[in-house]
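Presented below is the structure to which this report refers.
Shown here: the complex without one of its protein chains, the others still in place.
Naming follows writing order (A and B), and every chain is counted from residue 1.
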Amino acid sequence: MNENVMIICRCEEVTYHELVSTATKYKCSARELKLRTRAGMGYCGGRTCRTMVEKIAQSMGTNTPTETNISLKVQPPIRPVSFENLGRISK
Amino acid sequence: MTERIIDHPILGKMEDVNHVTFSFNNRVYKGLENESLAAALLANGIRTLRYQEESGSPRGIYCNIGHCYECRVTVNGQPGIRACITPLKEGMTVESSGQLKIKEKEV
Partner (left out) sequence: MFKAIIIGSGPAGLTAAITCAENGLDVLVIDEYMSAGGRLLGQLYEQPDGSWWNGLRESKNLYTTAISLGVKFHFNTSVNNIEKRNNRWVVYTEKGTFYTENLLLATGAAESPVPVPGWTLPGVMSVGAAQVMTNVHRVKPGKRGVIIGVNVLSSVIAMELHLAGVEIACLTLPKMNSIANKEGNPSQVLDSLLHVSHMATSPLIRYGSKLLKNDFIKNLGIHFYPKKGFKMWNTPIQLRKAVIEIYGKDEVEGVVVAAIKANGEVVPGSEERIQADFVCIAGGLYPLVELAALAGCPFFLVEELGGHVPLHSEKMETPLEGLFVAGNITGIEGAKVAAAQGRTAGLAMAIHSGIKGLDTEIRHSMDMVKQTRESADIQFHPEIEVGRKRILREWEISQTSKQNHEALMG
């Protein structure tokens, strides 16, 4: 198995090659990289691949350094919620 | 098959163990009450807990503390349960989730 098909986002099975080539092509930030590839948008909410996606964007020089912000936005819920529970919370 | 560490040079002997019976993919196993489901399965030599929804690639525990969701299984009919943070109880029915229509490993 070679490095290009190496998976970075385990939930959505986004590969290293896909991330590096997207970052190169669009010269994008970590956040745009996430939206374009779906890396970090799966079941775990990006907890596992977040730092790797950020590093790829940084290594391409395409991530605008946001020293005072976390580059990949966090959105609720940070744990998957079942529809049943979602209903209960909104009551 | 992996082993339990019954005797540990610093931590000593395992105490207060209570054996319970549970099933994984329709097969019956024994484990220790209140240990994590992931630990009980590993002690029975089971590493593959689910198959990725799209590709069907096999997955097992990764972080073991509830962060990565790689070990999610169906417990007593409820899907998306993290085996690494779920205490084992007598009679639990556990099933691996997976790619639809993928051929299950021999049951």
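Assume a contact is a pair of C-beta atoms (placed from the backbone, for glycine too) under 8 Å apart; a residue touches a chain by one contact, two chains touch by 3 or more.
All of these numbers come straight from a predicted model, not from anything done at the bench.
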Hidden partner interface residues of subunit B, rising order: 2-6, 8-11, 14, 34-36, 38-39, 42-43, 47-49, 52, 57-68, 84-87, 105
Residues from subunit A at the interface with the omitted partner, ascending: 1-3, 5-8, 10, 16, 20, 45, 47-49, 51-52, 55-56, 59-60, 65-70, 73-79, 81-82, 85, 89
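Convention: only the chains that are shown with their structure count from here on.
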Centre-of-Cα separation between subunit B and subunit A, whole angstrom: 27
Residue ranges of subunit B touching subunit A (in the complex, touch as defined): 52, 54-55, 57, 59, 62-63, 67-70, 72, 80
Residue ranges of subunit A in contact with subunit B within the complex: 10-11, 13, 43-44, 47-48, 80, 82
